[in-house]
Structures are given as C-alpha cells and as structure tokens.
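I have a structure I would like to understand better, so I am pasting it below and will then ask my questions one at a time.
Apart from one protein chain that is not included, each protein chain of the complex appears where it belongs.
Letters A, B and C mark the chains as written, and numbering starts fresh at 1 in each.
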Amino acid sequence: MSTITLLFSIFLLTLLMITTMAIVRTRNLFVAVMLMGIASLLIAASFFLLDAADVALTEAAVGAGISTVLFLGALALTSERERSPSSLPLLSLGIVAIVALIVIYATFDQPPLGSPSAPVQAHLTPWYIESTRELIDIPNVVTAVLASFRGYDTLGEVIVVFTAGVGVLFLLGTGASASAAGAPLSEDNAGLRHYLIPRILGRLLIPFILLLGFYVQFHGEYSPGGGFQAGAIVAASIILYSLLEGEQRALLVIPQGVLLAMMVGGVLLYGAVGVAGLVLGGNFLDYSVLDSDPVKGQQWGILLIEIGIGITVAGVLISIFHAFASRGAA
Amino acid sequence: MDILGLYHYWVFAVLLMTGFYAIVAKPNLIKKLIGLSLFQSAVFLCYITFGKLAGGTAPIVGKGAELFSSPLPQVLILTAIVVSISTTALGLALVLRIKEAYGSIEEDEIQEQDAP
Amino acid sequence: MLAPHLPMLQVVVPLLMAPFVVLLRPRGLAWAAATMASLMAFAIAIVLALSVVGDATLTYRVGGWMAPYGIELRVDAFGALLLLVITGASSMALLGGQRSLERALPPTREPYYFSAWLLALTGFVGIAVSADAFNIFVFMEVSSLASYVLIAGGPDRRALSAVFKYLIMGTVGATFYLVGIGLVYMMTGTLNLADMAGRIEAVADTRPMIVAAGFITVGLALKAAIFPLHIWLPNAYAYAPHVTTAFLAACATKVALYVLLRFDFLILQQHLSGHAFQFAGYLMPLAVLGILVGSGVAMFERDLKRLLAFSSVAQIGYMLLGASLVSVSGLHAAILHMFNHALAKGGLFLAVAAFAAVTSGWRLEQIGGIARTMPWTFAAFVVCGLSLIGVPGTAGFLSKWYLVTAALEHGALGIALVCVILLSSLMAVAYVWRMVESACFAPDFDAETDADSTPNRDFAAFSHLLPTILWIVALANLYFGLANALPLELAKSAARTLLGGLP
Partner (left out) sequence: MSAEAAVLASLALPLLGAFLIALAGRISANIREAATMLTATGLALIVWSLVPLVMAGERPQVSVAEVLPGIELAFAVEPLGMLFAALASMLWIVNSLYSIGYMRGNDEANQTRFYVLFAVSLGTTIGVAFAANLFTLFLFYEALTLSTYPLVAHKGDQRSVASARVYLVVLLSTSIVLFLPAIIWTYMAAGSGEFTLGGVLAGKLEGAGVGLLLLLFVFGIGKAAVMPVHLWLPAAMVAPTPVSALLHAVAVVKAGVFAITKVVIYIFGVQHLLDAFVADLLVAAAAFTIIAASIVALRQENLKRLLAYSTVAQLSYVVMAIALLTPLAGIGAAAHIVAHAFGKITLFFAAGAIYTAARKTELHELRGIGRRMPVTMSAFTIGALSMIGIPPTGGFISKWYILAGAYQADNMLALLTIIASTLLNAAYLLPIIYMAWFAHDETFEARAHGEAPWPAVLALTLTAALTLGFFVFHSAVLALARQLLPGF
C-alpha cells in the first residue's frame, strides 16, 4: 500500500468516526439515516482499499442502499424527530468507555496489519487460493469460499434472509395485496409520477440497474459480485420503480404471489442442489458429484446456488419494502 | 504500516462503542437500531482489516498477481452484512407495529403505558 | 445408506420444510407439515443419541471439504443430549399446541408462524451439531430471528416491546460473540473449533485472547440469560404465545449455554492459563445470585408465566453453578439439569397453554379453581412442578442430587453452595405451591368483574391432544426420575469430553 492510499485510508476512517459521532448526536432521525448512508459508503470505500471488493460492493448495495430505504420507510410511518432524553446517561457512558478501553487494550498484542506471517494469512489462506485454482477453477476466490468451501454458512445466510422475510410478513402482513391487484390505480398512491424529471431519469436508469444486477449475478465467479449483491441491486431497481410509479404498479409487474414464490424458490433451489449432492453419492452441498468432471460440477453448483441466493434475496427485499410501504397506505 | 493497523483497530473500537452507546443510552427505538447497525459495521471493519495482506490484492486469481489478501474474512463479513440487514429489517417492522400499538417509539413512554 | 448423513439431515429436514410451509394455505396444513418435520427431526435425534452412547463422536464434512477448510459437523454426547431436548420440545409443543395456536394467530399468518418455528428449530439444531465457530454464529442468528417472530405472535402489545428488547440484547450478544471469535480467528487463523483448540496454545497469553474470552463469554451469557443479563427473558417468555414459550423455555437459553460451555471448556480453559479459575471466579457468584434472585422474584410474582420465567433464570443459575465448579461431577450435574429442566419447564408451560384455553388469563387469581375444571391437566402440571422443585422420584431430583454431591467436593465453599441450593429449593416449593393453591383452592375467577380480561370459557377450543401430550411429558418427568440411563450416560460422557478425558 502506497503512502497515498495510506493517507487516504486514514482520512476516510477519520471522516467515518466524525460521521458516526454526528449520527449519534443528531436529534433529527432523517439526518441520522442519511448520515448512515454516508457512513456505509465510507466503510465500503475503506473495504475497497483493504482489498475486499466483494464486501465493498455488498456494503454499498445493502448498507447505503437497502438499509437506507428501509429506515426511510420506517421514518415515514413514525416520526422524524427524536425526543431529547431527560438526563445525561452517565452510566451508559461509563460502560461504553470501559469496554472501549478493553478493546483498545486488546490491540497491543495483535499481529501487525498485513504481515504475511499473521495466522490469518498463513494458516488457511494459501490452501484456499491453491484449491480454488485446482479444484474449482474460477478466478474469484471469495466466491469459491463463499459458495463451495463454506457453502453451508452461505445456506445459513440465505436462511437468515428468508427468516427476516417471513418475520416481516408475519408482523406486517402481506399488506394491500388484495386491494392492489384488482383495484384501479388511485392518484394518491402514484409515487412520483407527477414529477417529470425524476420520472424520466428514473425510467432511463432502471433498465441499466437491472442489467448491472444480472451482470453482477452471472459474473460473480470472475469478478467481485454474486447472488447477494445481484439480489440487492435487482431489488433496488424494483424499489426505485415503485417509488416512481407507485406501489400498485410495481405490484402489477411483480405480484405478491411471485415474490413469495421467489423467496421460497431460491431457498429450495439452494437446498435442492445440496440434496442432489447427497443423492448422487457425495455429502450434502458437495457439488463435485453433479457432473462427471468434478471441477465442472463445482462450477455448476456455484452457478445454481448463486442464482438461488439472488432470487431469494431479491424476493425478500422487495417483499419487505412492499410490506413497509403498504403499512403506510393502510 | 503498524500505525495504520493500530489506527484501524482503534477506529473499530470507537465505532463499536459509538454504536453501543446509541443502543444503551438512546430511548428512541429507531435510534437504537441505527446504533445496532453501526455496532455491527464496526465488527465488519475489524474482520476486513485483519484479512488485509501488505502488498496483496483482492483475492481474484488469474490477473498476474501472486499475493492475495485472505478471502475468508471477506466471506464471513459478506454473511455478516446480510445477517445485519435482516436483523435491521425485522427490527424496523417491529418498530412499525410498536408505533401502531403504542403511538410512540420512545422506550420510556412505552414503558409508562405498560405500567398499570 | 442414510446413516452417515444423519448429522446433516438433522438440520436439513426442518430447513427445507420451512420454505414449503410458507406456501401451505388451508388451515391446519402448515401445522401438520411443521409437526411432521419436527417429529422426523426428533426421530433423527434419537438415533443420533443412541449412536453416540459410549463416548462415540460422529463427524460430517459439509460439501465434502475437510476441516478446517470446510465446515465440519460434530455430534458428541453433549450435542446429542441437546438435540434430544430441542427436537423433543419442539415436537411436544407442536403436537399439543395446535388449538392454542389456532386461537392465538389469524389464519393468514399461520403459515409464517409455523415456518418461523421450523426455522428456529433449524437454528437450534444447527448450533448443536456445528463444529465451526462462525457457522454457530450464523445459525444463532437464524434461531434468534425466528424466535423473535415466534414471540411477536403473542396476544397483546407487550409482546412487541418485549421482542424489541430481546432483539436488541440478542443482537448485541451475537455481535459480542462475533467480535470474540474474530479476535480468536485473528490470533489463530482458524474457525474450526478443534483446530482452534490445537492452535490456541501458541498465543495463549496474549491480550487479544483474554479480551476474546471475555467477549465470547459475555455475548453468550446475554443469549443464555445468565444473571444479570437475563432482563430480556421474563417479558419475552411471559407475553409470547403459550406454545412458543413452552418450546423456547425448554431449549433456547440452553443452546446458548451449550455453546458457552463448549467454548470455555474445550477451547479456552484447557489452553489459557488460569482461565478455569477466572471462569469459576466470575460465573459462580453470578450463578448464585441468579438462583437466589430468580427464585426470590418468582416467589412474589403474580403472573403465572412471568413466575415460571423467573424460575427459569434461577434454573439457568443451577446449570451455571454446576459448570463453574469446573469438575466432571459438576459439569455432569449441569448437563443433566439441562435435560431435566427442559422436561419440567416445557411441561409447565404447556399446562399453562391448556389452562389459558379455558381461563380469561394467567394471573394467579385467574386460574382460581382450575383444578376442579381440569383435574387431569392440573395433575400433570403438579407432577412437572414437583420435578422443578426436585422432589425424589422425579427427574429434577436427580440433577439436584448430582449438583449437591458435586458441590460437596469443594469443602467449605461447597457447603455454602449446598445451602444456596437447598434454600432455593425451598423457594421453589413456595412458588410452585402458590400456583397449586391458587389452582386448587382459590375461588373460581369471575371474568365479568375483571375489566381488562376477556371472558373466555370456551371449552370447545380445548383439544384432547394437549392433555395427552402433557401427560406424556409428566410421565417422562417420572420415568427419567427413576430410569435415567440414557441422559445420565450422555451427560457423563459429555462432562468427560468437556474436561478433556479427565477421569
């Protein structure tokens, strides 16, 4: 890392700290959410400087994008201002300070950042890089580890997303689906259709965002990206569409039932690939047996489960958005 | 290099505690969730930091580079980010229901209403 | 042919059934599917338990990748015992709880609820079989998110604020755990528990390891509701749907405790100098306080479910107390108590679900005279209550016996601990008997005079399945009080494993 990136990195982190302080201090929740988006972007940039392109992409899409939209959706239904607390929470400050000191205390014995002899670099990493070349033969090691070596974790991750979807639907209901499907489009629920410029710009953007999503989905083996990022990006484009054209139109394009099918279908696709490995004589989630050539099998497996992830993530995120939005309409 | 490494960890500590402070000290439920988000982001930064290898590049083989930062922390954090957004979404859905049920999203006001 | 895959199928069966369940619309179908999956998981757990008797360990490489590169599953005696508890509790609660849940949930939300149930089950069993620190985190989050959903289905709005508190504290706990394993990973470069234990020696006395041990312990203590980090538990249990409470009270905190014990004993204690002492030094006072405060509050609580929830805080204290003795006999008692307490507390909460089907509420005065209207259900309730107290002939007695004998190995300190155990047993007599007296002798509660309760003498809503299940649980409490070879053997073997084969 050159001196310039080093300085830039320090600059980013300092900015990040200032932003987070501001987030905690401000009483305006709208401002706090916007600053959260900025903080996410700063973190994403730092990740990029730390060679974590995949994570940076995800943090940008999820942290700055989806999370901001959800917070804003929630704010629209609650209140934008935080009430000022009655007294200064000295106890909390005390606890926080002590834990902070403990964490900082821990840093003094750590292996220095970036040292090749650090256990993180020396123990598992070389094997992953070697094996990805030999056994899976795709360039993006992150994808290989994510989808195959630790594919079970990723299955768990999809389940977490699915659980969140189930939970939000349980809590908020599927919302206005019944009325939205058949009822004529009302004017007050028409998004930003009366504003010409955002609408034109948005309409122009949506196809490109979708395209980006599909690129990220199917190019994840070669460059940063994969199912999660793609799912988030596709969801973002649909959410943008419903913001522009209104809830009901968006639900006409992708109805509630389809969203549910996407949530379920993605998980089942992932699970089916796992079970297929089991049926074909391997272990659960063993892709090598999917094809006569184990390497091909691995690639097939990774492709399929990434699609499964993408479908579920998109389905869940869009469903959650609709659930939030319909709550406001009701 | 050492300085940067330590600086990263300190930022991690500060972020962690800023988030934690918002969780424990702020009565507003949405602010608590924002704090929770920050709290988790701090951990992401910590993981990615110790995955970094000096002089390495993103772990994408075949571009001629031979030194790669460790892919494993990145994979873990990809998962953790998704877990974090899932928790946030569920938490926000709860906040909406709480707002409907209590007409408030301030913790102390909610507790007052529950106290008979 | 399936036998070697059983540790995996244990997770996969509920996992893959959960998405299906969301799609099942007609009433009852989602319940039936969830119950079937849960029973299958129970059957698998029984087979696993039988096959690990005698210190055997089953391992499974997910995806065919060998540890520590891939994720490994590992079922030993401790895990198998916990699997029995989890799947058993889930099956019994589902079987008995159909009617109770039908009343609690609107039909359109039922599929989501049962899906969340299976997801929670997936999360719990996923933790129990996992041998990978990060994988445990992932499944912990699955189980937590699903639990939040299950609790939020509760009948009144207090469920929502209780869940929110649980969500915040649970996530903080999980994140603390994540920080902890991050630090361990940084120092050792591995996530596989066995590999970690092997590589930790070299970095044993570094500061990050000490801090990591602290973070992991605090994080899991939050999840396990160890005093004083239990404050999320009473409300969450009290305001959840009754059947949810029966399920979660039987296994949720125990799973976190399981991870805590595995981490502390298998990885940290054997390799960090002085850790055993620190572990005992910090946790024993907390355990004692938890026992006394939990029982004490329960003695004066008027809400039946909160009363039982505070009793859970005390019972977690027992388990922790056994573990903090850092001896084979202490651990043995603690692990056995996990099993026995699940039997007793699960049964008690199921009985509350049955009571609530005909009463207007579950404050003590509202269950007045329930012994006359539901004598059989009440009798089962009493049996489970006796097991909670630890009356001889019930399962609860055995774990207390072992706990006392284990404590007595520690001289004067041990005698003090025995006094605590005996004192809290007396307190348990007091709070169990308050419930029994209300149910037997209090006048029939008149719902009309009580403004904030809805009159509800709806006998039709009460199915016969629930009393049957309740009696199965009650008889299990008696059976395992006399013929307890299987849990005893598993607990013993688990204790030996945790202390690294010490005699």
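Here is the rule we use: a residue touches a chain if its C-beta (ideal position, glycine included) is under 8 Å from a C-beta of that chain, and two chains touch if they have at least 3 such contacts.
As the structure is a prediction and not an experimental result, all values here were calculated from the model.
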Chains still shown that are in contact with the chain withheld from the display: C
Sole residue of C:Leu50, C:Met66, C:Leu408 or C:Leu475 that reaches the chain not shown, by the stated touch rule: C:Leu408
Given C:Val358, C:Val429 or C:Leu486, the one touching the chain that is not displayed: C:Val429
Touch residues of chain C, complete complex, unshown partner: 386, 391-393, 398, 401-402, 404-405, 408, 418, 422-423, 425-426, 429-430, 433, 437, 440-441, 481-484
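We take it that only the chains that are shown with their structure count from here on.
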Euclidean distance of C-alpha centroids - chain A vs chain B, Å: 13
Between chain B and chain C, centroid-to-centroid distance (C-alpha), Å: 28
Where chain A and chain C are represented by their mean Cα positions, the distance between them in whole Å: 32
In chain C, residues with contacts to at least two other chains: 134, 138, 141, 145, 148-149, 152, 179, 185-186
Multi-chain contact residues (two or more partners), chain A: 103, 107, 110-111, 118, 120-121, 124-125, 128, 150, 153, 156-157, 160, 163-164, 167, 171
Residues of chain C touching chain B in the complex: 134, 137-138, 141, 145, 148-149, 152, 157-158, 160-161, 163-164, 167-168, 171-172, 175, 178-179, 182, 185-186, 191
For the chain A and chain C complex, residues of the former touching the latter: 102-103, 105-111, 118-125, 127-128, 131, 148-153, 155-157, 159-160, 162-164, 166-167, 169-171, 173-174, 260, 263-264, 267-268, 271, 274-275, 277-278, 282-288
Residues on chain A engaged by chain B in the complex (per definition of touch): 1, 6, 9-10, 13, 16-17, 20-21, 23-24, 29, 32-33, 36, 39-40, 43, 46-47, 50-55, 58-59, 62-63, 66-67, 70-71, 73-75, 77-79, 82-83, 85-86, 89, 92-93, 95-97, 99-100, 103-104, 107, 110-116, 118, 120-121, 124-125, 128-129, 132-133, 139-142, 144-146, 150, 153-154, 156-157, 160-161, 163-164, 167-168, 171-172, 222-224, 228, 313, 320, 323-324, 327
